[in-house]
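Sending over a structure as structure tokens; questions will come in a sec.
Yeah, one chain of the complex is gone here, protein chain that is, but the others are all in their spots.
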Amino acid sequence: MIEINAELLIGRKVCDTNGEKVGRIEEFRVTNKEKACLVEGYLVGTSALIDRLSAWTLIRPIGKALRGRMYSVYEVPWEQMDLSDPEHPKLRIPKSELRHSK
Amino acid sequence: MKKILQLALGIITSVGGFLEIGSVVTAAQAGANYGYKLLWAILLGTICLIFLVEMSGRLSAVSKHTIVDATRERFGFPFFSIVMLGIVAVAFLVLVAELGGIGLSLQILSGIGFRWWAIPVSIAVWLLMWKGTFGLIENGASLLGLVTISFAVAAVKMHPDWGSAAHGLLPTMPGDGKAKYGFMAVSILGASISPYLMYFYSSGAIEDKWDESYIPMNRIIAGFGMTFGGFLSMAVLVAAALALQPRGIDVEKFEQAALLMTPALTHWGFYLFAFSMLFACLGAALEISLAIAYFFAQGLGWSWSEDLDPSRDARFAFAYTIIILLGAIPLLFGIDPIKVTVMSMALTSATLPLAIVPFLFLMNDPIYLGKHRNGWLSNSVVAIVILISFVLAIISIPLEIIGG
Partner (left out) sequence: MKLVRDVLDKKLTDREHCEMGRVSGLIMHAGERSQPRITHILVGGDALWMRIHPWVAALARRLAKMWGPKRDDPVRIPWSRVETVGKDVRLDVKARETGALDWEIWIAKHVIERIPGGGKEEEE
């Protein structure tokens, strides 16, 4: 069991099992029940244009707001995300098996 | 009845609080150098400001969040910190200009140099914030600022050619000196569209506990208040065009600007100018200091309210104390408030996208505004004006610096 600062995961690059870049962690889907907050999944955002600029803290939040045309989001269930190295989050599946978020 | 009184007060305080050293110096320089040719910049700036102020009030009334609250929550702390750094840095320069404006007015009235007034003025401004309530600051300073109506009186008394003035409402390019003209247009836009005004207005809506029922009143205050205020700016330009341009007087010194009312109002005009600037700059200094302190307090989650004792919102009170003290320092070293004014207005134009782009996203966000989101008109007007300001600023500021 490791302790992670969840807010520092935001914007971290995520790669799949083949080392291919998937996108960056943008959001955590959680359920809040009986005083416990469980992470159900992660939303990983990807965009060629925004990604090139995504090191710029200034651009990414605006890019997120333009979601849809320029920016798509994958839904990653919690069991498919490997956070053993929080600086380099990895998927446990290849990118092709990911679902797009609604 | 209470709402009607609030409405009247809102409009009056918008008018009384509109002019400050930035709008007066930039309008006076424009009139002295280009006659009526830059009236369009004041018109464009005022129209944009009407929309921005209305939007600020609407956001706070509906979402019960200030612009700063919503920016931090919607975009996250790292993005917010960049916005905060940029906006606060420029607002601080404007504060230095306003404190300098109070000092220069007292210099005219007393003969004692503005550098000597830096500390007493800062203490006076600080004391008003320390002991005063939000209502006192918002209403008191602005009611005193109504003396700036004397600019309109002076302009009318000089019998301007209204036809020529009307031509100035359409943009034209001068024959030569395009860089300086562009820079002056940018400075006027920056003087009119001041982000600190939006943050102050939005915080005021929360301090005054506005809700959705205040939306119509907010529209009227923004519309009428800013329109009348814009007319006052135009009056300064017209008066300068008539009083200074024929005599070849450029406004590089405060005392030169003070001459713009003398043809109409004789020596009274000189003193009326000084009193007008004194109260106008005082109101602005209070607003800007509060706006900067609100930025820190709201963004970082401190308790804040001008109606609380300082010990009940200690970090907020500490913030405005430090801000005002720091604002006096450049003046102690004799930095020319007029130069600071003009440059800070131009920098305001250049940094407008930092404030306005996230704000426009908020104004279209259903989470904050529900059915009261922006329509296409608000979005278009603001986006176009900000784009114009930014592009002009990027081109003209370097040219002006190179040209000295």
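Remarks
In this document, chain identifiers A and B correspond to the written order of the chains, with residue numbering beginning at 1 in each.
Keep this in mind: a contact is a pair of C-beta atoms (placed from the backbone, for glycine too) under 8 Å apart; a residue touches a chain by one contact, two chains touch by 3 or more.
Computed from a predicted model, the values in this text were never measured in an experiment.
Just so you know, the chain we are not showing touches A, B across the whole complex. When the full complex is taken into account, the listed residue touching the unshown chain is B:130, out of B:40, B:130, B:224 or B:271. If you put the hidden chain back, the residue from B:317, B:340, B:363 or B:392 that touches it is B:317. When the whole complex is considered, the residue among B:77, B:116, B:224 or B:271 that touches the unshown chain is B:77. Across the interface with the omitted chain, subunit A contributes residues 1-10, 26-32, 35-39, 43, 78-79, 83-84.
Although one chain is not displayed, subunit B still touches it through residues 64-65, 69, 72-73, 76-78, 80-81, 130-131, 300-303, 309-312, 314-315, 317-318, 321.
The criterion applied here is as follows: only the chains that are shown with their structure count from here on.
Averaged Cα coordinates give subunit A a centre that lies 42 Å from the centre of subunit B.
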